[in-house]
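A single protein chain has been removed from this complex, and every other one stays in its place.
This part shows chain A:
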Amino acid sequence: MDRNNSRRQVAAMKQSLFDQGLLDEQFIQLEELQDDANPNFVEEIVTLYYRDSSRLISNLEQTLERNPLDFNKLDTIMHQFKGSSSSIGAKKVKAESSLIREYCRTGNAEGCRKSYQQMKKEYVALRKKLENYFQLARQAGPLERACRPK
């Protein structure tokens, strides 16, 4: 059946995101919160995350452009960014964020800048993948329960 096929594709896509280390357990927690009252809860949360974090990204880039680098300011923004990313289960983005914070602690400006580039790549890539995922999920129709990846 077409629907089952679509659902299998959705499940496979989700599995792949987990296998690649892009998402963690938190994403499952969010799916478990989804219900009839909020059938698109996860997508709404992710959309909100990308909307709000884009402001943080601009702040980050402005801060990184300055010389000398204001490590305290950078760390403050990263603290917030990391917390937000963690709340949607963005595993790699969160890990890169931790790395930047470490570089802030040791006052390594080059490390900060390089890590930021990497983090931004992950952040943008995840957005695209999640957009595809949600589109496919919407086409497949609502799942009865959140299914855990293996």
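Operating definition for what follows: a residue touches a chain if its C-beta (ideal position, glycine included) is under 8 Å from a C-beta of that chain, and two chains touch if they have at least 3 such contacts; residues count from 1.
Everything that follows uses one rule, which is that contacts and distances are computed from a predicted model.
The unshown chain of the complex is recorded in UniProt as "Response regulatory domain-containing protein", chosen from "Response regulatory domain-containing protein", "WD repeat-containing protein 72 isoform X1", "Sucrose nonfermenting 4-like protein" or "Palmitoyltransferase".
Per the touch definition above, the residue from A:Arg8, A:His79 or A:Lys121 contacting the chain not shown is A:His79. In the complete complex, the residue from A:Leu69, A:Ile88, A:Met119 or A:Ala140 that touches the missing chain is A:Ile88. Residue A:Leu30 is the one among A:Leu30, A:Leu60, A:Leu74 or A:Leu126 that touches the chain not shown. Although one chain is not drawn, its touching partners on chain A can still be listed: residues 26, 29-30, 32-33, 37-38, 41, 44-45, 48-49, 52, 79-80, 82-84, 86-88.
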